[in-house]
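Partial complex: the chains shown occupy the same locations as in the complete assembly.
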Amino acid sequence: MKRAIFPGSFDPITKGHQALVQRGLELFDEIIIAIGSNANKKYMYTLEERIKFIEQTFEGEPGVKVESYEGLTTDYCERKEAKFMLRGLRTSPDFEFERAIAQINKEMKPNLETVFLITSAELSAISSSIVRDIIKNNGDASPFLPSELKLI
Amino acid sequence: MKRAIFPGSFDPITKGHQALVQRGLELFDEIIIAIGSNANKKYMYTLEERIKFIEQTFEGEPGVKVESYEGLTTDYCERKEAKFMLRGLRTSPDFEFERAIAQINKEMKPNLETVFLITSAELSAISSSIVRDIIKNNGDASPFLPSELKLI
Amino acid sequence: MKRAIFPGSFDPITKGHQALVQRGLELFDEIIIAIGSNANKKYMYTLEERIKFIEQTFEGEPGVKVESYEGLTTDYCERKEAKFMLRGLRTSPDFEFERAIAQINKEMKPNLETVFLITSAELSAISSSIVRDIIKNNGDASPFLPSELKLI
């Protein structure tokens, strides 16, 4: 069975994340959406809310799971016996960042493979931080969120 | 009448901002320099100081106005009946950021057009954050500020 | 009157070019689509064909003209008494190229201003070279061409 981890903050999950996971299901039998926790970071939504948003988004989709984890992402992948990480690429600066992380991960866990999909053009500008910014400024973020979300 | 909004923090206004607005006046009849407020951001200069610096810079220039606003920049443009946003491009990472923002804005307000001018070479390294850094370290920031400024 | 030159090879004109000119008409009273000739370059379509494609695309649009020119683009702008050049930005490498050209042009003609619009996301991958590649390989390039084109 091919299992992949899709790590991130998902604060909140966006249409961009949703499309990547759906495309990833063509490649992998199971995708675990894994919410990392960073003690230094302030989140707009609690861990419980972020998990609930993801569950709503992928309700009825048995191949998608959601979990939270602590510690290094590579250690978490090993604990879950996942040989793959799934990542989206949106822009050139994304690429440089992902290249460095992938290189470090390769040094730490040589058997863990990171697989990249390029975000489709019409979704490439969407990010959780832009969504948070719109919400904070009382704008309507719904065009950028999964239509399955019920609560934001 | 062609009215454009030139949004930013202007903490403080630099020679780079000044040159862009002057070049923009060839394109637009009126440019409103619009100071957005972000509750999470700490500024070096108060809103009043930042407005005063801009007024000094463009004294005697009837086509340039200065205002502050809250909420989304696109909503502000609509309230001001401005069909254009003016933005400067300095570097590749600037470009990627601006491309994402312009794409999101297009989704939210299809009739708002963002117009870009590329910063001239000798001004392309100047930014408000570099100016603040020089001032904090007791350096002389005057080569990077409008010569009209009286107080910094 | 605000007149802008939109220079290029247009071998052939694409949906991306078309959208840029239409957006540019909000800024300028007249846009001259100017086909530069480069003796060292091989074109897929003759100059006459390229002009005809552009005329078909903007038929009934009085603000858009098409011309060909020889020599430096900046000299051509001066001869046409155009104070503006219109350019589209699609990607980071585009940006670096355009920045260099804009800087050189500024040195040669200080009063000529280059105005940039960022290509919309769904059109940002389209270029004349990709269209030519599809046509050479017997693919269907029509999704990337102006719907007004009758002959390609």
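Order of writing sets the labels: A, B and C. Residues in every chain begin at 1.
One rule holds for everything that comes next: contacts are C-beta pairs under 8 Å (C-beta built on N, C-alpha and C of every residue); 3 or more make two chains touch, one makes a residue touch a chain.
Quantities reported herein were computed from a predicted structural model and do not represent experimental measurements.
Because all chains derive from one sequence, the complete complex can be expressed as a copy number, which is 6 in this file against the 3 shown.
One rule holds for everything that comes next: only the chains that are shown with their structure count from here on.
Arrangement of the chains shown, judged by which pairs touch: all-to-all, with no pair of chains left without contact. Superposing chain B on chain C by their CA atoms means rotating through 180 degrees, a value rounded to the nearest 5. Where chain A touches chain B, under half of the residue numbers in use are shared by the two copies, so each contributes mostly different positions.
Chain A and chain C have Cα centroids lying 39 Å from one another. With centres taken as mean Cα positions, chain C sits 29 Å from chain B. Chain A and chain B have Cα centroids lying 34 Å from one another.
Touching two or more other chains at once are residues 92, 96, 99, 103 of chain B.
Those residues of chain C that touch chain A in the shared complex are 92, 121-122, 124-125.
Interface residues of chain B facing chain C in the complex, by the touch rule stated above, are 2, 23, 26-27, 83-84, 89, 92, 95-96, 98-99, 102-103, 106, 113-118, 120-121.
Interface residues of chain B facing chain A in the complex, by the touch rule stated above, are 70-72, 74-75, 92-93, 96, 99-101, 103-104, 107-108.
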